[in-house]
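All protein chains but one are shown in place.
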Amino acid sequence: MPRILVDGSPVDLPEGALLTAALGCPPVAGLSLSGSPRGPLCGMGQCFECLVLVDGCERLACLTRAVAGMEVRRG
Amino acid sequence: MIPDVLIVGGGVVGAACALALAEAGCSVTLVEAEGLGSGATAAAMGHLVALDGSPAELAFCRLGQERWRALAPELGPGLELDPCGTLWLAADQEEWDLVAPRCEVYRASGIPAQLLDARAIHEAEPCLGPDIVGGMRVPGDSVIYPPAAARLLAEAARRAGATLRIGTAVAALVPGGVRLLDDTGLRGGRVVLAAGSASRALLPGLPLVRRKGHLAITGRHPGFLGHQLVELGYLKSAHGSETDSVAFNLQPRPNGQLLLGSSRQFGDEQPDLRPAMLRRMIQRALGYVPGLAALPVLRAWTGFRPTTPDHRPLIGPVPGRPGLFLACGHEGLGITTAPSTAELIVSAILGRPPALDPAPYLPGRFPELNHA
Partner (left out) sequence: MAEKARILIVGAGPGGLAAAIAAAGAGASVTLVDALPEPGGQIWRGRWSTASWGPAGTLFRALRASAVDLRLGRRVVTAPTSGRLGLIGPDGVECVAYDRLILATGARERFLPFPGWTLPGVLGAGGLQALVKGGLEVRGKRVVVAGSGPLLLAVAAFLRAKGAEVLAVAEQAGLRPLLGLAPGLLRRPRLLAQALPWITLPLHTGAWVTRAEGTDRLQRVHLRTGCGIRVLEADLLACGFGLVANLDLAQLLGCELRAGLVAVDPLQRSSIPGVFAAGETTGIGGVDKALAEGRIAGLAAAGRPAEARRLLPAAGRTRAWGSALEAAFALNPALGDLAQPDTILCRCEEVTVAALRGFSRGRDARLQARCGMGRCQGRTCGPAAEFLFGWTPGGPRQPLVPLTCADLVDALEGVCEREGPAMLAPAMAGQGTRGERCGISFDERNAVMPWPLPAPEGRSPEARFSCASPLEDWPNPPAGLAHDKHASELRRGAFPFADTLLDPEQP
């Protein structure tokens, strides 16, 4: 059960979960250009709405497995 | 009613001519085959630069810059004019030794230029790598967005009375006008050929070749870069005739993206990206701005600069073809000198004294075009 940090807050996830499971429900991954909240759309790495910072690097949450200790920051 | 002037080509040069001629009282029709500013204009960096390849070139650029400044309020915010200025960069002692004399040339021509040593240049632009020994700042240079510039110029021309025929392709130049692809004709007292590289198809023998260039753009990173950066080796690359060359060029876009150039290749007519050139271009950039290494590249693309044998544009009447004028072959200065080109065209067509000496640009300087 990996525990990760999302914007500083701890989140526990099921084994093998993708980072999209840690963004709330409905999932929110960041803000649009004009500041509106946005979440994942396609779930398969095509729409780039779920781009987040994972340990400082840009990653697509829908393609990234959660690993214990990861620090995720929303865009 | 036959328009006074028919302009073939709706890129930045054609559109600038359309506006200048319409404002000068001519009845103008602009014909564009695809979309406004969608040819070489769309691949241009939009750097309004004072370039000193020669005194004539410097004067031509200056005039263009003055005209863009005057046009900007009328064209509106869509032009995205950013007066960020240029930093010319010296990467070694040899280049640094050339900076001071160059600074003098600019100042003597009335263009403000500041010599910056290593400390000053890093203060002016913190993202520069440690190897940069100094350079020159030209605060009067700026940046615009070329596709919008062409469209805004054309729309302003329309407001001044010009007719725009977009999506209409010209098949041939004929006496008194042009023949369109659908076999209909358009007549015009004068015809200005401003179709960039496509001008060759309409005037066989036109000494124009396509010089290919690569560009790349990053994701948004506001605040990363303050000036347009150009390496001092740029002039050598631009005015030389080496087959393949790259010269570092980096531009801050208003939205925080960084536009990266530049490369030059002769003899490659395919629009495909050449991985070797793109790689060289990026590697060279990393030497000047190491922080680029971590920035994501969203897209890379190519464009073709219409280039003449002496790297000067063709502007003016074609000997032996009364009524036909050229405004093409601007290579890497098409954006900067579009309005100054338009001025020369207005002078040539209306018989007014030109704002500067048109001799360097006359088509008759090439034997292929000298049928007089």
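For reference, chains read A and B in written order, and residue numbers begin at 1 within each chain.
Just so we're on the same page, contacts are C-beta pairs under 8 Å (C-beta built on N, C-alpha and C of every residue); 3 or more make two chains touch, one makes a residue touch a chain.
Since the model is a prediction, treat every value here as computed from it, not as a measurement.
Remark: the omitted chain is touched by one listed residue; of B:285, B:315, B:348 or B:362 this is B:285. Even with one chain removed from view, chain B keeps its contact list with that chain: residues 34-38, 42, 147-148, 151, 167, 218-219, 270, 272-276, 278-279, 282-283, 285-286, 292-301. In the full complex, chain A makes contact with the omitted chain through residues 13-14, 16-18, 20-21, 25-28, 32-34, 36-49, 51, 58, 62-66.
Everything that follows uses one rule, which is that only the chains that are shown with their structure count from here on.
As a whole-number value, the distance joining the C-alpha centres of chain A and chain B reads 43 Å.
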